[in-house]
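Of the protein chains in this complex, one is absent; all others appear in place.
Letters A, B and C name the chains as they come in the text, with residue numbers starting at 1 for each one.
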Amino acid sequence: VTAGLAPTLAAVPLAATYAGVRASTLALVAHLDPEDCNLQPMPDASPAKWHLAHTTWFFETFVLAPFAPDWQPVHPAYAVLFNSYYNGVGAQHPRAERGLLSRPTLAEVRDYRARVDDAVAALLAEAPRRVADEIAARVELGVHHEAQHQELLLTDLKYAFSRNPLHPAYHAPPATTGPRAPGPLEWLRFDGGNVGIGAAGEGFAFDNELPRHPVLLSPYRLASRLVTNAEYRGFIDAEGYATPAHWLADGWTTVQREHWRHPLYWRQVDGEWLEFTLHGLVPIDWTAPVSHVSYYEAQAYAAWAGRRLPTESEWEHAAAGRPVAGNLLESGVFHPRPAEAGGTSLAQLFGDCWEWTGSAYLPYPGYRPAAGAVGEYNGKFMNGQAVLRGGSCLSAGFHLRASYRNFFYPPDRWQCTGIRLADDA
Amino acid sequence: VTAGLAPTLAAVPLAATYAGVRASTLALVAHLDPEDCNLQPMPDASPAKWHLAHTTWFFETFVLAPFAPDWQPVHPAYAVLFNSYYNGVGAQHPRAERGLLSRPTLAEVRDYRARVDDAVAALLAEAPRRVADEIAARVELGVHHEAQHQELLLTDLKYAFSRNPLHPAYHAPPATTGPRAPGPLEWLRFDGGNVGIGAAGEGFAFDNELPRHPVLLSPYRLASRLVTNAEYRGFIDAEGYATPAHWLADGWTTVQREHWRHPLYWRQVDGEWLEFTLHGLVPIDWTAPVSHVSYYEAQAYAAWAGRRLPTESEWEHAAAGRPVAGNLLESGVFHPRPAEAGGTSLAQLFGDCWEWTGSAYLPYPGYRPAAGAVGEYNGKFMNGQAVLRGGSCLSAGFHLRASYRNFFYPPDRWQCTGIRLADDA
Amino acid sequence: VTAGLAPTLAAVPLAATYAGVRASTLALVAHLDPEDCNLQPMPDASPAKWHLAHTTWFFETFVLAPFAPDWQPVHPAYAVLFNSYYNGVGAQHPRAERGLLSRPTLAEVRDYRARVDDAVAALLAEAPRRVADEIAARVELGVHHEAQHQELLLTDLKYAFSRNPLHPAYHAPPATTGPRAPGPLEWLRFDGGNVGIGAAGEGFAFDNELPRHPVLLSPYRLASRLVTNAEYRGFIDAEGYATPAHWLADGWTTVQREHWRHPLYWRQVDGEWLEFTLHGLVPIDWTAPVSHVSYYEAQAYAAWAGRRLPTESEWEHAAAGRPVAGNLLESGVFHPRPAEAGGTSLAQLFGDCWEWTGSAYLPYPGYRPAAGAVGEYNGKFMNGQAVLRGGSCLSAGFHLRASYRNFFYPPDRWQCTGIRLADDA
Partner (left out) sequence: VTAGLAPTLAAVPLAATYAGVRASTLALVAHLDPEDCNLQPMPDASPAKWHLAHTTWFFETFVLAPFAPDWQPVHPAYAVLFNSYYNGVGAQHPRAERGLLSRPTLAEVRDYRARVDDAVAALLAEAPRRVADEIAARVELGVHHEAQHQELLLTDLKYAFSRNPLHPAYHAPPATTGPRAPGPLEWLRFDGGNVGIGAAGEGFAFDNELPRHPVLLSPYRLASRLVTNAEYRGFIDAEGYATPAHWLADGWTTVQREHWRHPLYWRQVDGEWLEFTLHGLVPIDWTAPVSHVSYYEAQAYAAWAGRRLPTESEWEHAAAGRPVAGNLLESGVFHPRPAEAGGTSLAQLFGDCWEWTGSAYLPYPGYRPAAGAVGEYNGKFMNGQAVLRGGSCLSAGFHLRASYRNFFYPPDRWQCTGIRLADDA
């Protein structure tokens, strides 16, 4: 983890940044009922309340416990209850049983947050010089950790709400400005060559973006925008889910075992296609990007289309230097939007949907995880997952950058994931 | 279902009975948080909120819908969401996903109850003569149904709380009046012979208690009280859980697969035996009856002790004519208590713990379930379960009687179940 | 276990009986390939070779080891490999892994049989007087045990062959003598009353048939023959498998989970109904009894037909005193046959199909299992199973009697099981 601040964070004092991010997390759940915040619809999707507590535990464990004089744990059981997977700092409550924790209540967790926030603020104001850099680095890591959990909180809640036949809406849909018709998919060429990949050394980065290293890229092409729902429906109508030739073997096995016939949140009701969203169950906007597809579906769609997914290096090389802008969490839309009609090159790079790449999540050459429990943040997950790039409509903008590597398992669909096609030039 | 009222119900108008039972259900959850009421720790254990709604659905579906003029469903989705298992009235929300229903909220379910209660009260006041008996019979059935769910609500919540490392207490323990030392276990002899078994025709009974029929009983003996925790610990200390000779084959398989070493809620902490109760985690009262044991454990304990479990006919013959009194729900204790020292014969017959019998839950000769969906109440469960008798500390007294047949699967342990030994005379 | 011999065994010396039964087991597999004899298609269905070895282990363990001077185990590992479930004599090879034992080979198991047979013959010839009765009793138990495994060997092999798309035939079909049209189903009335149930004390019986005891039976009626395939098809055509009202709750769950739509071995090929049999895949004989149905299906069929299954006491009372005759193993037909047209009362009582009763498999009043490991033969299985009566076309005739209690779990279908209807009189 580099010690510096990300560009959008650098302009503000760290204490204000901390306070702002923490407050924005609470704002996400301000209108929810306590029952909403306790739902765990599958082991991978944690209750909102747990996210509120775990992010707090992160600061308590990695900032207050080592650095705040005379810090007393808020509750002796929280060290286990809200530890996600850090074996280096002790045991963990079973992941699949987070939804059984009606206690502490939502009110108690809010109080936990307040007490930790007060202590972090005090520490940032008074920390002795010799540890200030280390404290700042850890608080910054925790701020980015909190941004990750803001997104997870929303995707987990969306999945939980999707299992309720009442189709609860998390948020009212934004005022529409009329349908947008994204232009035709264009192909943009990149020469490749010997390019630099990985965090460039300025601003915050996770350890998995390091070290920066050279990669050889053959000339390649990227699609100018994400695959739309209409285009994906073409795959469905062409019997894509019934044609094994398009699929990876593991993908085909999953399609059959899980009876997949469409993206996770599509529903066919009385002949009409609907989609469950954070606005409730609504008609599918065919011009918007397809979302909540697995790596298997992304790969099968690309095979059917005669293309392929980009590698993570191809994606990063194309994105390097471009502004982090788009339909992000701060847009308040909470759902992917269609690309701008007649949009310029490489629309939807940041925001809207995380983009599956064809790259396995593996360490960069020379990668070494950080020492101690914080080193468990990324390195131990470098197996069996695929890399995603770019961020989604649920990602905070300050948290994204061209070198950012997200990762999920090939069958995962509950994240806001989409497809950008690539091809050899 | 007989049309009459149970003795303790007969003295009060049905409307008052209805109102009283419904209010007592709400009283059970008055001090709980919304998150507490939404927990589903396993498919068999439903959220408290679901119990509140399902019992309301029962009156709406079987009383208001057929009999209340112009009744409009409170919500169109509730017919499915809160149908437990009545195929005759339509589809059911998946049992294992009741805990995912954060909506309707607890407040909305309270409102649902209020609206149905108002309508039932109005119907009872105004029902035309020709359907009054049928309405009364169904309301009475619903009242007993509600009593069953009061007990389930508490046992399900207990199980949910038991999975929380914070050991939440549902209720403060009662003021103790000093330890009680139950007297030695005595054996009471019954001659048996050709005896009548089943509901005798006066007062309410479920259809599974009918028809009354003759049974031949050889002379037998029953223990004067339930097996205590101390006695059961003798079985544990004698390697009872490691000795297959005591166990039914299915029981032994379960012991090994589930790693059973003691009753469900016992915990060994730093060498001390504790027990999770509705009062939280407390030291085991060795003089109290052992509770939360499965049929397998009850049978194995009896085999180890050189005895057997009573048949349901033996139990009923012994209990017939005795007063329904003991440590029941209305005691407010919420946990089994030791038998009275020097107690009279057959202590703890009603209340404290449901008593496993050695009888399979099967139809009585000549049994026919009621017509229509209400006929699904009991008959279709007559397979693979064992009969329990007597009621527990979580059973409402008006709801119990000597002919009452409760039933659970042999491995079930989350109900308040105990052991009374029997033997041939 | 009573010491006497069954009627058909009494006339011959025990040594000749032993030799005959043992030879008849080998005859059942004489024409099979070694691969056939090693198949284990599910944990419940053991390889034929394992049956050959286990029955031998039974005599080695319970007869030779305790009584034959200087007996040396044929192989030290066999004590574990071929112990089925007798915890009292040591550990068991995992049941589900019997099919992984290519060694010992079939030839080696034949040799194992020969060596044990020689030793048993010698022991029977020379046993000292003081232990002769105990040896005789155990050999007789082993002979009946072998008969049980002859049937299991065939049903397990049938199930294994049914999973092979080549539809192997175990045996050529018997020469047909033209189709038989069983007469209409008649109803026979029995007065019941206080009747004696259980083995009467003459001839061999298992311990679970004891003690003989009185039972009160109301007047009842039994169908004159088994339900035919044609009658059962009526249930299917009436959407029986899609109508939950006919089914026990556990049965309905099983129907849905297992996608049951017909009896185990029925197949619909190009619109024609076929049935897998020990003669291969053949057109269904609609006049023959339906076979390979579970307890759930038997119960659902009876409910649909407006009848019920008999209790085991009703069945035994009706069968008492009738000759054990019918389509049995020694017929060499290996499949149920239609009832005689215009047949007399209670056709197909013995042979053709085991008949599900509505009775749970429980101990008779006063039952005590035998001491020692032999006591595990029956008692520990008295849970969760239903009683079947009468024997099948795969049962040896000498092994059957009116008081015989067979037992399987409600979802089991791989035994040759059928349906006889009953009703109140």
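Miscellaneous remarks
Here is the rule we go by: contacts are C-beta pairs under 8 Å (C-beta built on N, C-alpha and C of every residue); 3 or more make two chains touch, one makes a residue touch a chain.
Computed from a predicted model, the values in this text were never measured in an experiment.
In terms of the touch definition stated at the top, the absent chain reaches A, C within the entire complex.
When you scan C:V21, C:A53 or C:L81 for touch with the missing chain, the hit is C:L81.
Across A:A114, A:L248, A:A320 or A:A370, the residue that sits in touch with the chain not pictured is A:L248. Looking at C:V21, C:L64, C:I135 or C:A160, the residue that reaches the missing chain in the full complex is C:A160. The chain not shown here is touched by just one of C:H31, C:R103, C:R129 or C:H259, and that residue is C:R103.
Remark: the residues of chain C touching the chain excluded from display are 33-39, 41, 49, 77, 80-81, 93, 97, 99-106, 160-161, 163-166, 168.
For chain A, the residues touching the chain absent from view are 85, 87-88, 194, 213-216, 218, 244-245, 247-252, 299, 358-360, 362-363, 365-366, 380-384, 410, 424.
In this section, only the chains that are shown with their structure count from here on.
In terms of their C-alpha centroids, the spacing between chain A and chain B amounts to 47 Å. Between chain B and chain C, the centres computed from C-alpha atoms are 38 Å apart. Touching of two or more other chains is recorded for no residue of chain A.
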